[in-house]
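The complex is shown incomplete by one protein chain, all other protein chains being positioned as in the whole.
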Amino acid sequence: MNLPSDLKEQFPLLSQVINDHQIVYLDSAASSQKPDSVIEAMNDYYRTINANVHRGAYEIAAQATEAMETSRGQIATFIGANSASEIVFTKNATESFNLVARSWGGQNLSEGDTVLITDMEHHANIVPWQILGAERGFEIRWIPLTSDGLLDLTQLDQLLDGVKMVSVTAMSNVLGTLNPVREIADRAHEAGALVTVDASQYVPHLPTDVNDLGADLMCFTGHKMCGPTGIGVLWGREEILDSMPPFLGGGEMILDVRKDGFTPNELPHKFEAGTPPIAEIIGLGAAVSFLESLGMTAIRQHEIRLTEYALNALDDRYGDELTIHGPKDASQRGGVLSIQYRDVHPHDLSQVLDQRGICIRAGHHCAKPLMRELGVGATARASLYLYNDESDIDALVDSLEPAGEMFAL
Amino acid sequence: MNLPSDLKEQFPLLSQVINDHQIVYLDSAASSQKPDSVIEAMNDYYRTINANVHRGAYEIAAQATEAMETSRGQIATFIGANSASEIVFTKNATESFNLVARSWGGQNLSEGDTVLITDMEHHANIVPWQILGAERGFEIRWIPLTSDGLLDLTQLDQLLDGVKMVSVTAMSNVLGTLNPVREIADRAHEAGALVTVDASQYVPHLPTDVNDLGADLMCFTGHKMCGPTGIGVLWGREEILDSMPPFLGGGEMILDVRKDGFTPNELPHKFEAGTPPIAEIIGLGAAVSFLESLGMTAIRQHEIRLTEYALNALDDRYGDELTIHGPKDASQRGGVLSIQYRDVHPHDLSQVLDQRGICIRAGHHCAKPLMRELGVGATARASLYLYNDESDIDALVDSLEPAGEMFAL
Amino acid sequence: MPGLEDLYKEIILDHYKNPRNRGELESPPAHKTEGFNPLCGDEVTVTFELRDDSLAELRIAGQGCSISQASASMMSAAVQGKSISEVRDLSREFKSMMSIHEESIDPKELDSASTATFQLGDLEALKGVVKFPVRIKCATLSWNTLLTGLDELEA
Partner (left out) sequence: MPGLEDLYKEIILDHYKNPRNRGELESPPAHKTEGFNPLCGDEVTVTFELRDDSLAELRIAGQGCSISQASASMMSAAVQGKSISEVRDLSREFKSMMSIHEESIDPKELDSASTATFQLGDLEALKGVVKFPVRIKCATLSWNTLLTGLDELEA
C-alpha cells in the first residue's frame, strides 16, 4: 500500500514559502509537522469542551475526561499495550526518562549497581541516569559501536554482568540505526535486568508492539509523531509501574492526603500529578488516528523507498565527496541522514540550504558522547517523514554542490 | 475602567449550548476558558513556524525560538521579574512545586529542618514536600486558620522557629482568601527562611509584582489564566535559581555531556529539559497579551464587583439557609465561592445545576487537609473570571432552590 | 442528554432521606472497613458480622451524595441475612449493571452475572446512574468497600 501522493496538503506548514522557495522540511527527527486534523482536534477541545478533567460532575468536564481517556486507550492500542492504565502521560520523552530514573532507579539503584546504555543515546537517556548516579554512586556502562554505526554486541554478555537496567534507543536520532532491541532485551532478561526502550524515533516511523520489542518500559514523545508539543508518554508493564513509587506529587496522583502523609492513586494517575496536558493528549490521540489511517506499515515502506532514493541520488551525484554516517542499507535504518559533504561545516551547509527553503539541522543533536565517538563536533542531518517525497530529496541533492563551491577549503 | 461588556464573544466555548441552556461557566478556579486570540496564536505557530527551538539554523526554527523567547519576556514583565532568565517553563504549577522541592529542598533540607505551609494549601504545595520529607526526615509545619477562613498568624513567630522555607498560597482555591503574603514574607525573611508563593489563583486575577509580594520563588499555571493546558511557570530570584541544582536531565539543559558527567546550562535552560512546550509557551504569551489589553486592575475591579453582587444576591435570597466558606468581604477575597446550601450535597447540587447548563465544581478541590479542617467531605464551588457577568450569577442563584426542594433531608 | 429523572428516581431519594441500617456495629466483634472516593471526597464505613457464612448484621456510616448514600442503604437492605456467596453474586450483578464498558468486564464475571438467579429488586433503580459516568463511582463505593471487607476476612 502506498501513501496518498497529496499528503502534503494536509500539513498547513508545508505550503509555506521561505526565501521565495516552497519549504522543504527535512528536520522531522527534531520535530514533525502537524496535520490539520491534529490542530483541529485541539481547537475543538478548546472551543467546545474545555474544562478540567476527572473531578467535574458537569457535562463538558465529563466530555473532556472522556476525550482524554479515549486518547489514552488509542495510544495503548497503537503500541500494543495490555491496557490503557499502562499509558502514563508526561510532557515529553525526557520527562518519561526522568520518571523512570528517579522512581524506578531511586528504588532499585545504589552503589555497586550498573545501568547499561549505549554510545548512541540521546541526552534524555543519559543525563537522568547521571544525575541519579551522582547521588547514588552506581555505574553507567556503555555499549560501543561498530565502524558502521551499529551496536557492537560482541561483548554483550560481559557488559550485562551485574546490570539491573538496560536502557537503549530503538533508533538513533543521528545515525538512523535500527537496533536489535528484541535480542538485547532477551539477553538482558536472561541476565536479570529490566529493559527501557527509547522509542522517540521509532514509534513515529515503524509499527510498534511493546511485547514484540520485549520492553519493560518505553518512552516516546508526541511532537515527533504528528502530535503537539507538550506531551510525552511513558509505557510500562503494569506490575512494574505498580511497583514504582510516585514521581511528581500533587493533585490527581493521590487517593488521600493527610497532614502526616498521602496515599498514592492507582495507575496511571499515580504518575500524573496536577492538571494534565489535556488538549495535548487529545491532539496526540488525533495524531495516532491520522497515523493509523495511513497505516504504519505503509509509512515504513514509504520511508524505506525514500531513504533508498536519497542514498542512491547522493551517491550518484557526489560519490566519495560525501559520507553518510550509519548503516548503508535502507532496510536497516530509519530516514535520518547525517551527511558529511567535502569539508563543508554542518552549520554552513544548513545555512546555504535555508536560503533555498530547505530545513535541515546542524549540531550535536543532543548526542554529544556519540559526536565524540564519531570524532566530529556536529553533523548536518536531513530527516524524512511520511509527507516527504522525491522532490524534497532532489532539492537537497541539488543544493549541496553550491555549498561545496563556497566553503571547500 | 470597566471591562468590555461583550467579552464573552471572544471566548468560543461560552457560546456553547448545554442541555438547551447557554452555558454558564462558573469553574474558572479549576480551569479558565480561552479567548480566540490564544487559540489562534497556537494555530499560527503550528501552521507557519512549527520547528524545534534553540538548535536550528534555518528560518522557521529561528522564528519559533524567537516567538518562544518573546513570550518568556512578556511573562517576566507581567509579574515584575527582573529578567527573562528568571522565568522557567514547566508543564503546570504542580511540576513547578516539585522542581522547588526536589532541587532547592534536595540541596537544603534534611533532618532537623522545617518547611512551613498552611492549612489551606493545594495538594501541589503539600505532596512534593511530603515525598521529599519521607526521604529526608524534615518536619512539615502548618499555619492554622481562623474560623473566618483567614490564616491565623497569632503564633507566626513560634511557627517560624527553625524554618528554612515558607511555602504559602497567595489565594485559596477553596475559600477565596487573599493571604497577606508580604507580611508573611517579611517575617519569614527576618527569621532566615525563604518564601515560595503559590500564585496559581493569584496571577490570573490580580496585578502581580514578585518584588511587592516579597517572594523568592513563585509557581503558577497557564490554564487558569486564559492560557493553554500543558504549561506552567516557576519564577525565582536569579541568585536562588542559580544556586539550585538541575531537576530534570536531558537535552537543552546541558552545556556539555561527557561519559563521566555533564555540565548544566545557564538559566533558564538549566531547568528546561527536553523539547519545551513550544506552542503552549506561545499560547501563554498570547494569554498575557490578552490580560494586559484588558488591564489586571480592571479585571480585579470587575471580579470584586461581581463577587459582591453574588454575595448579596445569595444572602438576600437564601439568608441562613446558605453559608459561604471564607471571608465575607469581597475586597479581601477572590471570586471563589464555596457554597453550602441547606444540606444538599455538593455533588447533587452540581448535578442539578448542570441540567441548566451551569458548571460549578463539587469535590475536595485537591485540598483534603482543608476539607478536614472545615469538617466536610466536599464543597460546591462556583468561581468567577473576567468573562462572567450578573446574568451568570442570577442563573446560579435561581437554581439553588429547586435543588433544595429535591434533596433537603 | 439524559434528564435528572433518570438519575434521581423516587426510590433513590427515599433511601437517601431514610437510610436503612445506618450506624456502626461495635468492632470487634464486627468487622469494619472504610472506603473513599478520591474524586469527590465521599466516605463510607461498612461494619458487619458474619454468622455461619452469612451476613448476619450490617451497618453503614459515612458521608456522601444522594447516590452514594442511597446505594449504600439499598445494598444494606439487599445483602443483610444473605450468604457470602449470594452477596458476591449480587455484587457482580450490580457492578455489571453499573458498567458502561461491558467489554472491559471480566467475561467470567459477566457469565455468572447473567446466569445469576438473583433479582436486583430496588437496586434496579440505580440503573440510570450509568448515563452519568462520573457518578458511577458514587454508586459502587459501598459495594466495593463491602467486598474489600469480605476479602480481608477471607484472606
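Note that the chains take the letters A, B and C in the order they are written out, and that residue 1 is the start of every chain.
One rule holds for everything that comes next: contacts are C-beta pairs under 8 Å (C-beta built on N, C-alpha and C of every residue); 3 or more make two chains touch, one makes a residue touch a chain.
Everything numeric in this text was worked out from a predicted model, so none of it was measured.
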{"item": "Visible chains that the absent chain touches, using the contact criterion stated earlier", "value": "A, B"}
{"item": "Residue of B:265, B:355 or B:379 in touch with the missing chain, whole complex considered", "value": "B:265"}
{"item": "Candidates A:117, A:378 or A:393 - the one touching the absent chain", "value": "A:378"}
{"item": "Sole residue of A:35, A:149, A:236 or A:363 that reaches the chain not shown, by the stated touch rule", "value": "A:363"}
{"item": "Option from B:41, B:57, B:185 or B:358 whose C-beta touches the chain left out", "value": "B:57"}
{"item": "In subunit A, positions touching the absent partner", "value": "19, 345-348, 351-352, 355, 362-364, 368, 371, 376-378, 406-407, 409"}
{"item": "Chain not shown, touching residues in subunit B", "value": "54-57, 59, 61-62, 65-66, 254-256, 265"}
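By our rule, only the chains that are shown with their structure count from here on.
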{"item": "Whole-Å separation of chain centres (CA-atom averages), subunit B against subunit C", "value": "37"}
{"item": "Mean-CA-position distance for subunit C and subunit A (Å)", "value": "45"}
{"item": "Subunit A and subunit B: spacing of chain centres that average the CA atoms, whole Å", "value": "31"}
{"item": "Two or more partner chains touched - positions in subunit A", "value": "55-57, 59, 61, 254, 256"}
{"item": "Sequence positions of subunit C contacting 2 or more other chains", "value": "1, 39-40, 132, 135"}
